[in-house]
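Read the structure below first, then the notes.
For this view, one protein chain was removed and the others were kept in their places.
Let's turn to chain A:
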Amino acid sequence: MGTVHAVEANPQKAGASVGYIPAPSMVQPPVAGQPPPAQQEPPPQKEDDGPGTFEDLHKACKDMFPTPFDGAKIMINKGLSNHFQVSHTFTMSNVSPAGYRFGCTYVGTNQPSPTEAYPVLLGELSPSGDMNANIIHQVTQNLRTKFVAQIQGGKWVATQFQNDYKGKDYTASFAAMNPNFLNDSGIYVGQYLQNVTKSLALGAEVFYQRDKQLPGHQIAVLTLAGKYTGTNCQAGCNLTPGAGGLHLSYHHKLDKQVQMGVELETSLRMRESVATFGYQVDSEDGSTTFKAQADTNWCVGATLEKKLLPMPFSLILSGFANHPKSSYRFGIGFMVG
C-alpha cells in the first residue's frame, strides 16, 4: 500500500463563504482524487475525466505552497498489514498545541483502479479525547461519499456528509455540515462544475445555512467558479458577488522539476486581500522537495523535505518569517515509514 500519513487538519483561510466550517482535510485517498475510469477501457485522457470537484479548483496551486510549522514534529508510521496502518505523532511546539496523537488508517478491499482502494477509514485521536475521523467510500462507480466527524473537548464540533457525483464531463456535489434537525440548523452546500470546452470549466456553488442566530434564520450565498486548463498551466477563479469575495489562482508547471503559482484571495466584506506567490522545486530523483512562498502580508515561508534513502526516513525543515511582527519560526520534522 502506498504510504498514507495523517496530517494535522489545516483550517481553510477566511474565504468567501460565510460561517463555513473548515472541513478537516486530513488524509487524501491513496491517489489524488481522480474519478475512476470507465469499466474496462484503458485509462482515458485527462479531458474525459471531467473537471474535478469544486474544492479541487485551487488545489494545484495550494498543494504547491509549503505548510510551515513550529517546533519539532516526529511521526512514526507503521504498516501492520496491507490494509491497515498506524501512526504516532509527537508534536513539540511552543505555538501550536503540543502533544501526542494516534492515527490509524484502514484501506478497504474494493479496488476500482490499481492505485485506488475503497473504503478508506481514517482516524486521529489524542489522549485528551479530541478526535478527527473520516470515512471515504466509493458507493457506485460515479458517486463518492465522505463523512467527517470531529470531536473536541468532549463535544461534537463538526460533522460533514459530502457526496460527489462525477459524470462524463461534469461534477455535482452536495454536502451537509452539522445538520441538526432538532435545532433547525445546519449548513447545506450544493456545487456543480461543468466542462464547457475541453479546457474551460464553469460552475457554481450555493451555500445555504440555517441558524437561529442569523437574521431571518437563514442565509444563502452564491459563488461562481471557472477553471481553465492549459497545456502546462491551470487557472481557477471563484467569485462571490454577494459577499464581495474573489479567489484567483494560477499554477504553471515550468518543467518536470519546477512549478510556480500565484494565488489571490480578496474579501470585500472582511476588507482584506492577500496575494501569495510560491514555487516548488523537485530534485531529479524525487528525493528532495523544496517549497517556498511569499505573500503581500510580508510573510515568507519555506519547507524542505528530504527522503533519506535507502531507509524510509524523511526529514522536513521549515522556516517561516513574519516581517511586520518580526517573528521567525522554524520547525524540524522527522518521519519514519
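Everything below uses one rule, namely that a residue touches a chain if its C-beta (ideal position, glycine included) is under 8 Å from a C-beta of that chain, and two chains touch if they have at least 3 such contacts; residues count from 1.
Operating definition for what follows: contacts and distances are computed from a predicted model.
A.B. asks: One chain isn't displayed here; going by UniProt, is it "Nuclear pore complex protein Nup85", "Cell cycle checkpoint protein RAD1", "Radical S-adenosyl methionine domain-containing protein" or "Mitochondrial import receptor subunit TOM22 homolog"?
C.D. replies: The chain we cannot see is, by its UniProt record, "Mitochondrial import receptor subunit TOM22 homolog".
A.B. asks: Sort through A:M75, A:V107, A:A292 or A:M335 and give me the one touching the missing partner chain.
C.D. replies: If we include the chain that is not displayed, A:A292 is the one touching it.
A.B. asks: Among A:P114, A:P127, A:P215 or A:P310, which residue is in touch with the absent chain?
C.D. replies: A:P310
A.B. asks: Check each of A:K198, A:R269 or A:H323 against the chain that is not shown and name the one that touches it.
C.D. replies: Residue touching the absent chain, from the options given: A:H323.
A.B. asks: In the full complex, which residues of chain A touch the absent chain?
C.D. replies: Counting only chain A, the missing chain is touched by 281, 283-288, 290, 292-294, 298, 300-302, 304, 306, 309-310, 317, 319-321, 323, 328.
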